[in-house]
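The excerpt is restricted to a subset of chains, each kept in its original location.
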Amino acid sequence: MTFDIIRSARAVLHVKDLDASRTFYEALGFVETEADDTHIYYRGLEEHNHHSLLLKKGEEASVEVISYKLMGEEDLDTLASLFDGKGYKVKWMEAGSQKAIGRSFRVQDVSGIPVEFFAKMDTVDRMLQRYDQYRGARVQRIDHFNCMVSDVQKAYNFYTEELGFRCSEYTSSDDEAIWAAWLHRKPSVHDVAFMNGDGPRLHHIGFWLSDQLSLIHACDVLASMGYVDSIERGPGRHGLSNAFFLYLRDPDGHRIELYNGDYLTSDPDFKPIRWDINDPMRQTFWGHEAPDRWFNEASLVQNVHTGRTLPLQEPTLKKKKPTFII
Amino acid sequence: MTFDIIRSARAVLHVKDLDASRTFYEALGFVETEADDTHIYYRGLEEHNHHSLLLKKGEEASVEVISYKLMGEEDLDTLASLFDGKGYKVKWMEAGSQKAIGRSFRVQDVSGIPVEFFAKMDTVDRMLQRYDQYRGARVQRIDHFNCMVSDVQKAYNFYTEELGFRCSEYTSSDDEAIWAAWLHRKPSVHDVAFMNGDGPRLHHIGFWLSDQLSLIHACDVLASMGYVDSIERGPGRHGLSNAFFLYLRDPDGHRIELYNGDYLTSDPDFKPIRWDINDPMRQTFWGHEAPDRWFNEASLVQNVHTGRTLPLQEPTLKKKKPTFII
């Protein structure tokens, strides 16, 4: 009984004003696949799946779910059984209940993060070679989720031992307690990262850019449109992951990372890179110090069964001052 | 009696189909200042003058005039006197006779090129920091004209001795005959270049780009819009001028150069760089060989008095095979 999680695939965010969101995400260069009064379906320029970001109009800003794509339908059943067997309460979503997506199931993961697994999504035309449509940051594809959780070690264990994720890089202290971990299924630095903090929360969604200048141009475009305050951190480079990064806050405060600078992690002899929590290069290879809100603020997540946002848990590791978390 | 020519300022091109031209020039990222049924006025993103490229609907593709801007109104009279005194037949254009432009005069220069001088043009908002409006090649400003003339030495002499241009680089053969010369007023490599060939013709108009990736992106955009055959030569780098270049043909065959890679030529101790006509790096520091049409085809120019296109003269220097001209 095996299953194969391909990659992080989409996020479903609740936003309060779809028009305000549309202006922002269009500025970044997302492709709008379709929309109605309460939904906008976005994808990146190279994506052939229907969407990687779904915005739903909601009463408050929150994260409904983050979704992973599986290799086949049978993987779905196998994986659901695994959760079932461990006492997790799985919620099935039948095919047709969500636009463009086959049957799926949702579950609160070991950290309380609402995750979803599916194997089928409608395909649409790729825009990769429609260069005349490139705008803003020229967003290519979804890359990863970053979650703030109260017990990183627990999340690390579950994802690596049960779900088949591999670790590319991690942060630990002298006693080897894990403060943060970057885990992947596709052979990039990560599909998901976990950081120590009040959780469960979604810290950010990372989207892949094909080059550094698209990121710089995104700053220029955002500033020229009055979004300068939406730029929260960057441009800069993380030591950890080698990311050339820019962190943005959308109109509801959801955090988006524009990301370039990954490397290939396909080989089993690639040993996870350990960064000491006291190494200043780890977080910021270069770049300005992150503002406090980058460390303290993140999106609340929903209970997959009730739709209510989850209360936060204190982290198991004593909070360190901001510069020491990622 | 002195005058000060600031820079190459605008070109007036006749085109047969304004709509076809608009699609092309918009793809390149030109800013349309205004238009009517028979004119489109374009400028680059940093230009505060009304236009640097004027397209006029005409019966055939040709060059009405290329224009230089002077420092003041009095320079205009002084310069006209110079032409008058040498027997050139000057044509005055009164203020108001051309949209957005003060009084000017036109004259067939020593090579037969229709040139115009003016001191005043309406100013408009610069779009330099309207990054949300950047498209295609992100054209910044007009940079230079390149003219094919039958006697380069004669043109060189007139422009350097009478008009105050300085030479940055030139091509000559063992007997020191000048095959091509790059002349400037603003402290860049050139405002105008002259090349040996059937003339008088306008070989191309050069527009300045702020960076190399805008040029690469222009290729992608043009190809995605079906303009792949409009890309005539490049990308590549000229040894001469150090230009990172792309040559395009607009729907009427007028040639546009997208250009990046200049240097500062402000100092009198900067000695003109001589390139031997047999040095292959001169023309193509790297890049594919130019197609024959790049050497053989150019835009016909008008008689400033009659509006009729001028017949061509054989060049004084024996034509060399294409790769040897620029």
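A and B label the chains in the order they appear, each numbered from 1.
Just so we're on the same page, contacts are C-beta pairs under 8 Å (C-beta built on N, C-alpha and C of every residue); 3 or more make two chains touch, one makes a residue touch a chain.
This is a predicted model, so every value here is computed, not measured.
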item: Complete-assembly copy number [criterion: all chains share one sequence; 2 shown]; value: 4
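As a working rule, only the chains that are shown with their structure count from here on.
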item: Chain A and chain B, separation of their C-alpha mean positions in angstrom; value: 50
item: List of chain B residues in touch with chain A within their complex; value: 27, 129-134, 211, 213, 217, 220-221, 223-225
